[in-house]
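Submitted below is the structure of interest, expressed as structure tokens.
Note that one protein chain of the assembly has been removed; the remaining protein chains are unaltered in position.
The block that comes next holds chain A.
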Amino acid sequence: MANYNIDAKKDMTYDAIVIGSGISGGWAAKELCEKGLNTLVLERGRIVEHVTDYPTMNLDPWDMDYRGRLTPEQRKKHYKNIRSGWVGADTEHFWADDEANPYTEVKPFLWLRGHQMGGKSLLWGKQTYRWSDLDFEANAKDGHGVDWPIRYKDIEPWYTYVEKFAGISGEALGLPQLPDSHFLPPMELNCVEKHIKGRIEKNFPGRNMIIGRVAHLTRPLNGRGQCQYRNRCSRGCPYGAYFSSNAVTLPAANATGKLTIRPYSIVQSVVYDDKKGKATGVRIIDAETNEDLEYSAKIIFVNASTLSTTQILMNSVSNRFENGLGNDSGELGHNLMDHTYRVGASGIVDGFDDKYYKGRRPNGIYIPRYVNLDEKTKSDKFLRGFGYQGGGFRGGNAANIESFGAEYKDSILKPGPWEFFITGFAECLPYHDNKVSLNKEVLDKWGQPTLSIDAEFKENEKALNKQIQEDAVEMLDKAGLKDIVGFDNEHPPGYGVHEMGTARMGKDPKTSVLNKFNQVHGAENVFVTDGACMTSSSCVNPSLTYMALTARAADHAVSELKKRNL
């Protein structure tokens, strides 16, 4: 039990303020507190204590009134979230209220949010991959977007730093396009996955199929227990086996005695002082009392989640920044990206009916990017690339079997056929016209302007998806699967829940919002280290990169503070 200090009444002034307590905000809090700064974390939702606030973590289906089904009232509250397919009665309390927090889809876009302490770090997929120079050089090479102001060598030590504390399991392979992390032992492939790995790697030189690299402990670390293979992660893990702010970074921040976390704090704006030429604090609305309050600090980390962070910057207007904090370039709100998602193939595997597994592994397989790595693998159909996640398991839909009665009933108690699927995640280019803007017509429950989201996948992403599906079918075919179904659910952006961009890093203040240390151009004591900062989207999962960028920026912030540069 962490016993957080939530009393932010006594003190309105701190060394640092962190807006948001999700994956990147939790890291900012930990780093700043450990470096000795009195830090206030502003969280718009409630406190979620590790373990004690995970009410469903041990429930079996029959322990729940409707065994996980949502009531019409719950579906109304989550009328947008439920499109994801992830929201059930077991996790409903960790997804934001769509009715109280509206947004406008100019084009279809799913914006999934977690409005509580820990944010979406309670709900994320835990797939954890380093980016490479293939990613950091991509914009410079093909001219889309602006160049990243950093390269792999700049972030490499910070990847190692955060991995050692977060705990990442995986297998080292030495692939240049997917650098190895500092790994805990990998989880294991099951026999069908091993078999398919062999067939794919033999038939397609240059392609690898590996166990997913994940932020799950496969051995105890810093008092946290290892994964017990229950696969009930999104309800909160009683062992603290997966990385979340609640289990990992916030307890560490709290242990320093430097942390204050204020729940129910909706950030209205960052206060910018025109005379001082820097930000001086943060204005909030108390979500429960509607009271307006202002907190002051020397440095401010904005980690509200990609689009919420940009929403706050847009709301932060001053004489110096009439169009939003740090928006000299006009790029604030632009270049929104997400990965394409749920396009791939699925099939049935024969020959392993006498094999099974024990344990519900919260992880699957990964096929790292193998196109557009070099001249030899260059595609003439699209830029950038894609990777696959997937897995093998005994499934089958017993309702489809054309039978009923005694024999049928006894048969459904046995495991079904082996299924195997792969589903691609493709890089999305940074398009200026994929954007968000403040909507002053539609207000939220607290009378604040909301976001209009206007983004779509374009020709390059469609070409990538076409290749993803074709290759997936071909790989499953060569692996000897039967009843193969290729699919493309044609999800609009947002479904990948990897929304990135809208306050990008760059070398030039004229074309970017943040510098190479994630400082806001023109307000250098404000840092943005969540997904909003991303200059391109890679095709691999971004959360590990947010963690590393945050630790790096916090280190820079404190060093600049000490030099009295901020």
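Quick notes on this one:
Everything below uses one rule, namely that a contact is a pair of C-beta atoms (placed from the backbone, for glycine too) under 8 Å apart; a residue touches a chain by one contact, two chains touch by 3 or more; residues count from 1.
As a working rule, contacts and distances are computed from a predicted model.
Think of the chain that is not pictured: of "Gluconate 2-dehydrogenase subunit 3", "Lipid-transfer protein", "ABC transporter permease" or "Sulfite reductase (NADPH) hemoprotein beta-component", UniProt labels it "Gluconate 2-dehydrogenase subunit 3". Here one chain is not drawn; of A:K358, A:K376 or A:R564, the residue touching it is A:K358.
Touching the chain that is not shown, out of A:K409, A:K440 or A:K510: A:K409 (per the contact rule at the top). From the options A:E156, A:E171 or A:E188, the residue with contact to the unseen chain in the full assembly is A:E188.
Contact with the omitted chain, checked across A:Y54, A:F421 or A:F457, is made by A:F421. Which of A:R69, A:K378, A:K482 or A:K510 touches the hidden chain is settled by the complete complex: it is A:R69. With the whole complex as reference, residues 58, 60-62, 65-67, 69-72, 75, 85-86, 187-191, 193-194, 228-230, 342, 344, 346, 353-361, 394-395, 397-400, 402-406, 408-410, 412-416, 419, 421, 423, 485-487, 489 of chain A touch the missing chain.
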